[in-house]
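Take a look at this one; I'll ask things after.
Every protein chain of the complex appears in place save one, which is left out.
The first chain written gets the first letter, and so on, giving A, B and C; residue counts start at 1 in each chain.
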Amino acid sequence: MTSYLESSARMRVNALLDANTFTEFLPPSKRVTSPHLAVLNTPVSFDDGVVIGEGKLRGKSVMIASQEGAFMGGAVGEVHGAKLVGLLKRAAQDRAYAVLLLLETGGVRLHEANAGLIAVSEVMRALLDSRAAGIPVVVLIGGSNGCFGGMGIVARCANAIVMSEEGRLAMSGPEVIETANGVEEFDSRDRALVWRTTGGKHRYLQGDCDKVVSDDINAFRNAAVDAIETCYKVQISLTLSALLDEQQMLEQRISQFGTETEPLNIWARLGVPDPAAVSMMEAESFMQMATTATRPTRSAS
Amino acid sequence: MNWQALTAELFPQGHTITERELFLSGTGTVDGKIVTVIGTTGHAAIGVEIALAQAKSVLHTVQHFPARPIVILVDTQGQRLRFRDEMLGINSYMAHLGKSLDLARRLGHRIIGLVYDQALSGGFITSGLMADACYALPDATIRVMGLPAMARITKVPEAMLTALAETNPVFAPGAENYLRMGGIEAIWEHDLATNLARAIDGAGDADRRAESGLARGGRMMTKRVIETILGATAADSHVCTT
Amino acid sequence: METLNFRFENGCRNIGPQAQLAGVVSSGNLEILIESTALNGACEVVVNTSAAGFGVTWRAVVTDFNLRWQLRDARLAINDMGATPAVVSLRLDQAAESVTQPPAKSEASV
Partner (left out) sequence: MTTPSRIWNTLQINRNQRLDRVRATLGTAISGKIVQAEQTCDLLHQVLDCGDRVCLEGNNQKQADFLSAALATLDPKRINNLHMLQSVLALPEHLDVFERGIASRLDFSFSGPQAARLAKLVSAGKINIGAIHTYLELFARYFVDLTPRVALIVAEAADRHGNLYTGPNTEDTPAIVEATAFKSGIVIVQVNKILDTLPRIDIPGDWVDYVILAPKPHYIEPLFTRDPAQISEIQVLMAMMAIKGIYAEYEVQRLNHGIGFDTAAIELLLPTYAASLGLKGKICKHWALNPHPALIPAIEAGFIESVHSFGSELGMEAYIRARPDIFFVGHDGSMRSNRALCQAAGHYACDMFIGSTLQIDLQGNSSTATLGRIAGFGGAPNMGADARGRRHASPAWLKAGQQARKGKNVIPRGQKLVVQIVETFREHMQPAFVDKLDAWELAEQANMAIPPVMIYGDDVTHILTEEGVANLLMCNTDEEREQAIRGVAGYTPVGMARDQRAVENLRDRGIILRAEDLGIDKRMATRDLLAAKNMKDLVRASGGLYAPPKQFRNW
């Protein structure tokens, strides 16, 4: 077992794909680094914090991107964003079997905020282009920095999301909310609360994530394979009916749970027998338990 | 400019736009043709409800009015910074809005964004930035974050950021900077109705912002990086042989 | 940012043709890109560091690295964010190991 959480972006790619099949685009030796950091006295990274390329997953050609959470929190700058856009376009161009996005990011890189913001929207457009071209996009989230900001939106534009319980998916980080509206609004130091609000298990029970796996790269690999196969069986591109279903699911979420203030209550109302016990469950038993809950089924949105 | 004055100028041929809890919706007439209008006002914080309401209008248009253009009027302080929104999965609501706009585009609806007051970070990504083309009024504020907060988070001295902001479009707030980087198609100085009509006519479904950013000298890397990847051969990339 | 350049002549150990990367750029850490390139038998090290004023320490750390490995026609490019000498030495050794023997299965080529 190799911990996904503890692995670097580069190790994740190599361990996730079939052995020795990865070919990197714009590798570190090309030194395509951010032109905006030097003036701010900030070190660059030779891959600008994202590893992209192609390789095989169970013998099928896939495109893969992996954000390095340790470099600037995985934040998206101009080059970083352009690499993601380029990869998604390349997937359509080469008719890849699927795109895997290993996201670990705080969102827009503030050092190059305008470029980053535009880049995130370009990534979103390119991702949806890929889907429109019939190429499924699967997002994996299991790094210690989670997937936040605009990239949290991007993740939910993908066909499927696989998370570990250590992974987090949200928009504004708890620290940002605490700073804006006080510790009573969101105590960012209460990490148990942070995780049950943004972590993999909550997102799964809520219907925003398709599978929770243990913190093991191989578990992510298997889940990614399954997720891609499911996409091909159901629907890859956006459809009106799927989005109408999603509209309904999201409306229902607000009407059912909009007045709740504690995720545990939501879990209870979803039919989880012992919500307090959920946090300690291992991924497999959690997934088994969750089959008894009345979790909203995700449309192919 | 308040939304009433704005829409009066944008739609001299009339509109049915109303405001409900900072959410704007209705239709307007452009060159004799009906367009769907959605948007926000009062520097609305985009929470789950407002994101969903906008998506609903978009999907309604797609469902019932094929090819009817959609105009997004942007005035937002960004996503709502509340525990409840995060617990409910606000990113899913934002994504839903983004996907709805994307579907509309693919089904032949032209989508125009207009930042008439302010556009901040998360509130902008799935509105104006998901349009075919986004425009701004000259006084519009567009930014991810103000410089003082940026200085705190990046630990770069504020004075340094302020000095760099004079010449560097990459992080400093301002519609002009977004124009240079390709995020804004143009700034509408006057004659909004004509500009809007022209924008709808000229809109296309390809994302051309990387090209604009390069042509205008604001984002020099994006297009080149994308093109290198698209053209990447074994010479540019690196085949792992081990 | 401060840039430091070091060059050591007359190395004796050849390295593999594949460029390799060790480490990541994060607080107290660094990345090292190691590449084979014709340098007349020398080993070159270029350091870009956010922690200015430690040239003497870098020289000592890199000199010891060269004594340990004696790499030939090798260029190491370093992006540093205030890593301690212990971390720098560890990453240097990892980088050198990755090009002087078959890399373990999870190591990456770049």
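The working rule: contacts are C-beta pairs under 8 Å (C-beta built on N, C-alpha and C of every residue); 3 or more make two chains touch, one makes a residue touch a chain.
Fair warning: this is a prediction, and the values are worked out from it, not measured in the lab.
Asker: Which displayed chains does the hidden chain touch?
Answerer: Taking every chain of the complex into account, the missing one touches A, C.
Asker: Among A:129, A:165, A:216 or A:246, which one touches the chain that has been omitted from the display?
Answerer: A:165
Asker: For the chain left off this view, which of C:16, C:41 or C:82 is in contact with it?
Answerer: C:82
Asker: In the full complex, which bits of subunit C touch the chain not displayed? Write them out.
Answerer: On the subunit C side, contact with the omitted chain comes from 28, 51, 54, 56-57, 60-61, 82, 84-87, 90, 93, 97.
Asker: Could you please point out the subunit A residues that touch the chain left off the display?
Answerer: Within subunit A, the residues that touch the unshown chain are 3, 5-6, 144, 165-166, 189-193, 195, 199, 201, 279-280.
Note that in this section only the chains that are shown with their structure count from here on.
Asker: What chain lies closest to the overall centre, CA atoms only?
Answerer: Most central by this criterion: A.
Asker: Could you work out how far the Cα centre of subunit B sits from that of subunit C, in whole Å?
Answerer: 44
Asker: On a C-alpha centroid basis, what's the spacing between subunit A and subunit C, in Å?
Answerer: A distance of 33 Å separates the two centres.
Asker: At least two other chains touched by the same residue of subunit A: list those residues.
Answerer: 22, 24, 27, 29, 41-42
Asker: Which residue numbers or ranges of subunit B touch two or more of the other chains?
Answerer: In subunit B, 238, 240-242 touch at least two other chains.
Asker: Given the complex with subunit B, which residues does subunit A contribute to the contact?
Answerer: My answer: residues 20-27, 29-30, 32, 35-36, 39-42, 52-53, 78-79, 81-83, 85-87, 89-90, 93, 108, 110-122, 124-126, 128-129, 132, 149-150, 152-157, 169-172, 174, 176-177, 180-181, 185-186, 197-198, 202-203, 206, 208, 238-240, 243-244, 246-247, 250-251, 253-254, 257-258, 260-261, 263, 266, 301.
Asker: Across the complex, what residues on subunit C touch subunit A?
Answerer: 1, 19, 21, 24-26, 29, 31, 33, 35, 48-50, 77, 79-81, 105-110
Asker: In their shared complex, at which residues does subunit B touch subunit A?
Answerer: 48-49, 52, 55-56, 59, 62-63, 79, 81-96, 98-100, 102-103, 106-107, 121-122, 124-126, 129-130, 142-145, 150, 153-154, 156, 160-161, 164, 168-172, 177-178, 181-183, 207, 209-210, 213, 219-223, 225-230, 232, 234, 236-242
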